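Yeah, one chain of the complex is gone here, protein chain that is, but the others are all in their spots.
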Amino acid sequence: MTDMSAPANPPFRPSMLIYDRRYRSMTFQVIVFILVMALAWWLVNNTIRNLAALGKDFNFGFLWQRAGYDIPQTPIPYTSDDTHFRAAVVGLLNTLIVSILGCIAATFVGIIAGVARLSNNWLIARLMTVYVEAFRNVPLLLWILIVFAVFTEIMPPPNAFRGDDPAASMILFDHVALTNRYTAIPTLAMTNDPGSLDLGARITFNWATIAFVLVLIGGWFVRRMIGAWAQRVQDQTGSRPTTWWMSLAVMTVPSLLLIWFFGLHFEAPELRGFNFAGGLNVQNGLVALWLALTLYTGAFIAEIVRAGILAVSRGQSEAAFALGLRPGRTMNLVILPQALRVIIPPLISQYLNLMKNSSLAIAVGYMDIKGTLGGTTLNQTGRELESIVLMMGVYLVLSLIISAGMNVFNSRVKLKER
Amino acid sequence: MKTSVFLGTVAAATLMAGAGMADTLADVKARGELNCGVNTGLVGFAAPDANGNWTGFDVDICKAVAAAVLGDPSKVKYVPTTGQTRFTALSSGEVDILARNSTWTFSRDTDLKLDFVGVNYYDGQGFMVRKDLGVTSAKELDGATICIQTGTTTELNLADYFKANNMAYQPVNIDSNAEGEQQYMAGACDAYTTDASGLAATRAAFADPENHIILPEIISKEPLGPAVRHGDSNWGDVARWTLYALIAAEEYGITSKNIEELSKSSQNPEVQRLLGVTDDLGAMIGLDKDWAKRAILASGNYGEIFAANIGEQTPIGLARGLNAQWTQGGLMYAMPFR
């Protein structure tokens, strides 16, 4: 009673849950949690009741049934006797193919267009502005349809290549044929085929491919070692040895040896029967989708690159020149690290957009995962809940992988900031 | 503020929807409108004109059902459905009846929980090619590029047919009939495959129909018919017998022109029963006496509907063939009204 030195904690009253700052956020979170759980329970409960009312169940067993439909372009062997699961995998691979090709090409187009927009050449800068604005302000679906239409309406049919005086001719030294159905490109063939590594489930890798990949990875490591050695020499002696020819040799010579060893050569497509055979017939759906995605995303990347370059102040490059750095090293050591910091985060979201936009493949009949799992499989089995949940899961995982990968890259770029 | 409006709209919409998937007939009557799932655009079967008025063979089925149930063939809300969304639209209750040239198959009837109420068009899958291709039989299509609509049974039939005949082909998957025609016309595929009726409709609309031939092989059976949800037999009966009323009307010679006269003067007991002159068949399916009369009046009997939309006098120019009355050697056979 007399001890007044330490104010006793006031006894806990329920109203403190709301009025006391210490407890309020906890109360609020608990309420939010309960509401979210209630919402989730409500949705799940509804779904269960609806499924029961329709007499359906929720299971993924349909994935192991016979698919029964054909897919025009399959990166792994697939026939109509395979399962829906394999069809979904084929779709996923097709999504990845167009996304990866698209990201690479869009980056090139975007960098070129972005730099060109800043060019002091009036005509080029204007042309690039027209390109960027035209693609940014018109729906992607329209560009996909238009590019596809250009292929189907303007390119000659394969039989125009027939006869002694054909109406159409192949380009690039008779190696590529642009037709209104597909683009026939040469395939790589080997005279000394080393056979393939069988991974089971009819997925095979040619030993030659594996050899090339190994050689390239090895070459890259050796190159890094050469770089480290050059750095050491520079640190000790102050002058950097010339290494570019070593790097070049390490990267190319083993590959050239392998090409010679396997007898690698191009096999050009030729017209047989209705269609071209011998080469690889890349379906126009893929080409059109790829081109449209590239040009569309390229326009957005161009703006990002332009903003990134403009964000590095001129004083930076002037300071680098004042230090005596050559233009190449100025670019590498001063400008790029700073510009990349601005460029990378929006670039990641453009890659993500491209990957997601590739689902518009449905408009040109390219069988990506939306076309197989979320399209024909869904339709033939009537399992819309399972198919769409699975498909969204796949897209989500792909997105997370891309963001995670790019975030790692981003943080490495960021480390250079001091 | 705006969020609350949104919630309000949702709440209001939920209210208006009302509960109860079990009694579609009562729902339709209460709503005063029949929701009918149709194709997004297939000339002759279901297509909107420039003013959004739907016409076609399937559309007339919707109109007949609306006339029978609601007394007014115009009380139909047409819900365009794609090959992908059609069955879900039906099973989720978005549409009351699906009249969208859908094939009656085992798995759709059982696994997809649909009930096909009958067949309004016996079809089969065929191929169309350019005449100058020099192909006269589907057996010569080895290695060809073939345009095909995704999400249909034709995809499966095609795979089966080429496998059975040990031939190879390159499918070009397209998303709508309009797109398929475009691809075929541009020469992006050697052959276009879909139901023979669809091929005929497509070919008829070409500027140069004489340059295209439909190959003689019909590689599948495609009985097309309206479908309703599984588990509401009463509503299924209404749809089924409306369809049969149209077919029976043709058999008995009842047309939209002479129906008033026949309902007064006809001595044929079948006709009298059908038109509600003697027995009250309508009461057994929850409708009034004149239901069949109204259904027939909506756009005529089966023969009239056929002739007006896809018959030989129309640009589509389909012959009756299998779809003639059983008395004429066809398969159209209405169950007895008794």
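Note that the chains take the letters A and B in the order they are written out, and that residue 1 is the start of every chain.
To be clear about the criterion, contacts are C-beta pairs under 8 Å (C-beta built on N, C-alpha and C of every residue); 3 or more make two chains touch, one makes a residue touch a chain.
Note that in this section contacts and distances are computed from a predicted model.
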| item | value |
| --- | --- |
| Omitted chain, identified by the protein name its UniProt record gives, among "Amino acid ABC transporter permease", "5-oxoprolinase subunit PxpB", "Succinate dehydrogenase / fumarate reductase iron-sulfur subunit" or "RNA polymerase sigma-70 factor, ECF subfamily" | "Amino acid ABC transporter permease" |
| Per the touch definition above, residue among A:Ile76, A:Leu127 or A:Ala160 touching the missing chain | A:Leu127 |
| Of B:Thr81, B:Asn120, B:Ser220 or B:Asn301, the one touching the omitted chain in the full complex | B:Thr81 |
| Selected from A:Met225, A:Ala319, A:Met392 or A:Val408 as touching the chain missing from the view | A:Met392 |
| Contacts of chain A with the absent chain, listed as residue ranges | 18, 25, 28-29, 32-33, 36, 43, 46-47, 49-51, 53, 116, 119-124, 127, 133-134, 136-142, 145-146, 149, 153, 352, 356-357, 359-360, 362-363, 370, 374, 384-385, 388, 391-392, 395-396, 398-400 |
| Interface with the unshown chain - residue positions in chain B | 1-21, 40-43, 47-52, 77-82, 84-85, 88-89, 92-94, 175-179, 181-182, 185, 205-207, 315 |
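The rule we apply is simple: only the chains that are shown with their structure count from here on.
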| item | value |
| --- | --- |
| Distance between chain centroids, defined by C-alpha means - chain A, chain B (Å) | 42 |
| Footprint of chain B on chain A - complex, ascending | 53-56, 68-72, 80-81, 152-153, 157, 180-182, 273-275, 281, 283-285, 362-363, 365-367, 371, 375-376, 378-382, 384 |
| In the complex with chain A, residue positions of chain B that touch it | 21, 83-84, 87-88, 91, 107-108, 111-113, 142-145, 150-152, 155-156, 158-160, 163, 169-175, 182-183, 186-190, 230-231 |
